[in-house]
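One protein chain omitted, others in place.
Right, chain A next:
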Amino acid sequence: MQLAECQLSAPVAGMSDEKGSLRGGVEKGEEPAGTIAGSVFSVKRVEDEEEPMKVEVAVGADGCPDDLSCQEADIDPYLLGLADDEEKCRKIRRQYRQLIYSVQQNRDDIVNMASDTLTEALEEANVLFDGVSRTREAALDAQFLVLASDLGKEKAKQLNCDMSFFNQVAFCDFLFIFVGLNWMEDDERDELSGCDDNIALSFWETVQKEATSWIVQAETFHFIFGSFKSKPSAPKPRLEHQKKAHKMEENGAMPTKLRKLDLSNNQEATEKEVERILGLLQTYFRKYPDTPVSYFEFVIDPNSFSRTVENIFYVSFIIRDGFARIRLDQDRLPILEPININQVGEGNDPSSHGRRQGVISLSLQDWKNIVATFEISEAMITNSY
């Protein structure tokens, strides 16, 4: 069908742009070449729909454009005469444009609804085409056909989906039900966004578990103990210390001695205390020579139970180191006696040399009783602070 061919080759610059190149090309009386663009489907569609288009066009095969291979076709001279009727052509063009515009505007309606709007539009175009005698109008007709077939394809696609109906919204709802969340209908359509984090987490976990059973993913490989050879984490604090030490060295002011002292800070405190208390004890012994001091009177602090315990602790060091000794006097009460350095070597009293262990336990009540019994009013070991 020659007519069909020239219809197909008429340029359509774009559905929304029916003027411009379209008219310009036709004015020159040529057959402007161009691509039938407009939508991504249109090119394909034109080829696909070639058959139906031909069928459609066959209806209006009466009109024949005057500037195309008309030599081979039978031209009715009567039609050639009609070609001079500019006014009619203008009217036809206007009608076509109106049709195209209305179809474009109602695009959504046409595609989505099971409506006959498209068929009606096609029939209208058919009628219009009866009066077409020039390329210009024919081009508009072609443009309309492209638009119509575009919509036709979308409609067909819709039909296809309806056959094996997949409803996305239902899929969503089913997902929630599957996971175990029962949302009330019409209630907070924006569910997972507005709700609890925990619910969202558990939703995705559940979906994950189901999903992984339908896919053979290789589990990602990780070393159990991490990817470095396990080293004791001790280096870290040492490193910090060393960093600090390095800093100090860089300053140049700090002597090495001080660094050593810093490290053994904890032990220092105890020793200092012990020495201090020893000093106190020795002062006492010097003041009152040959008078042992009552143990309790020495260690007990009537104002503080915890200080008392600390004192007992420090005195035990003194005894351990041999600067004093503890023994029971005639009343079987413990007393502290000084040991002189020269006494050590004398070996006078074997019992006093023997290493003995004693455990002193003191409860809060005991401490209170002792304070009351011995009438201790103030501590012998004064605080250093």
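Here is the rule we go by: a residue touches a chain if its C-beta (ideal position, glycine included) is under 8 Å from a C-beta of that chain, and two chains touch if they have at least 3 such contacts; residues count from 1.
Quick note on the criterion: contacts and distances are computed from a predicted model.
For the chain of the complex excluded from view, the name given in UniProt is "Non-structural maintenance of chromosomes element 3 homolog" [choices: "Non-structural maintenance of chromosomes element 3 homolog", "Glutaredoxin domain-containing protein", "WD repeat domain-containing protein 83" or "Histidine-containing phosphotransfer protein"].
Considering A:Ile215, A:Ala269 or A:Val359, the position touching the chain not shown turns out to be A:Ile215 (whole complex). The missing chain lies against chain A, touching residues 37-40, 157, 160-161, 163-166, 168-172, 174-175, 177-178, 189-195, 197, 200-201, 203-223, 225-230.
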